[in-house]
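Moving on, here comes chain A:
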Amino acid sequence: MKKTVITICVLVLFILGGCQMGKSQKPSEMDPKDLPEGRAFEDEFTRSFIQSTEEVSPGYYPFLAKNGKWKSAFPKEGLTNDLDYTSKDNFESFIFTDAKKGEDSSATVNVSYYSSFNPGHIESKKRSLRSKTGYDLDFEEISEDNATYYIAHFEDELEGKENRSLYGYAAYIQKEKDAGGINVIYTISCKNHCEDKKEAELKEAFDWIKTIKFVDDSKDDGE
Partner candidate 1 sequence: MSEKVFSARELRLRITDLEYKDLSPEAYKQEVERIYFEETGEALPAEMEVFTTKQSDAISQDSEYKGTAIRFHSEENEIDEVYIVSEGTQGLNDWLYNVEALVAGRSFVQVEEADNFMDEALDHFQYEYDSNKGSYDVPIIGLGHSQAHNTNATAYLVHDKFTNVYGVNGAQLNYYQLFRADPQFEQYLKEKYPILETDRDKIIDLNTDELKQHAINFYKDKAQNIEQDFSKQDPLYGVKDFRGLFSLGKETVHETNANYPGISDMFGKIDDDYLQQLQKIAVIYTKGSEKGDKMHVVDELLGVDTKFFRDFKLHHYATKNFQLLQNVRALDAALPEALEPIYQITDNKESILSELQDAGYISTEQKATLMDSFENIEKEIQAIESLVNDMKVARDQNHEGMILTEVIVDAHSFYKLQGALESLAEELEDFPAEEFEALLDSLGKSHGIGELMESLSNDKRKYVGTELYIKNTKGSKDIWISLSVTGRICGLGKLKLLAKEEKIEKFKNKLESKVYEVFEEQRTRANTAVDYMEANPNLDREFLYPHGFSPSFNRTITRINVHEEIPRFKDTSLDMTEHIHKLNASVEKGHSLIQQYRETVESLFKEEDNIAEQIDFMEGMYING
Partner candidate 2 sequence: MDSKTIRITERVFDLEDYSDVKRSLERIREDLIEREHDFIKNFHNLMIDENQKGKVIDHLGESTLEVASQNLNLLLDLEECIEEVIAELTEEVNNMNRFTMSITYTEDKPTP
């Protein structure tokens, strides 16, 4: 009698277990065997930010900041680490690298979110990015629903142990309804044959910056 009860219990548990399968899960909860390819999924820490295994665009997956205040797309070869990540309610600093295997160029993307930056005062933000990067930045302004993007292109030739080309974008994104600002410095570093890929890489960078969006407190992100 006892054995029957136990067997039924176990069967019930497994049936219940069976019903659990098939629901969309976060990559961090999934069996690594089931995950897509890419550094972003191989690395446990990086994986914890990715919200699902469904692409939002080719090679990009949905990313949510630890403090929940902003989100963006994330490249599958993207990689971050513990030291490059700080998350507080009023500040989030996130740096990741994006390097495709065997390629000559790699990108370093530095994103900082500040909860105290009120709308307006854009000149000051542009100035900050210029003084920070040391580049003479000329910003393009793009307005969206809840945010305005100020994006500037830069280019640099480095002469040192290895000649490298640097190019990319510095951007500032201002939340319009209330306080919130994000600084972005997207730098691509290239050793050889840079001209071939530059245009495509820059477009990818530009498009990526546009995927950064503020998350409204009122919205329910769902469980």
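Behind the choice of candidates: all candidates are chains of the complex that A comes from, given by their letters.
We adopt the following convention: a contact is a pair of C-beta atoms (placed from the backbone, for glycine too) under 8 Å apart; a residue touches a chain by one contact, two chains touch by 3 or more; residues count from 1.
The model shown is predicted, which means the values in this text are computed figures rather than measured ones.
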item: Complex member in contact with chain A (any copy), out of 1 or 2; value: 1
item: Chain A residues touching candidate 1 - in the complex, by the definition given at the top; value: 6, 9-10, 13-14, 16-17, 20, 29, 31, 81-84, 86-88, 90-91, 93, 95, 97, 99, 106, 108, 110, 112, 114-118, 120-121, 123-125, 127-128, 130-134, 158, 160-162, 166, 179, 183, 185, 187, 189
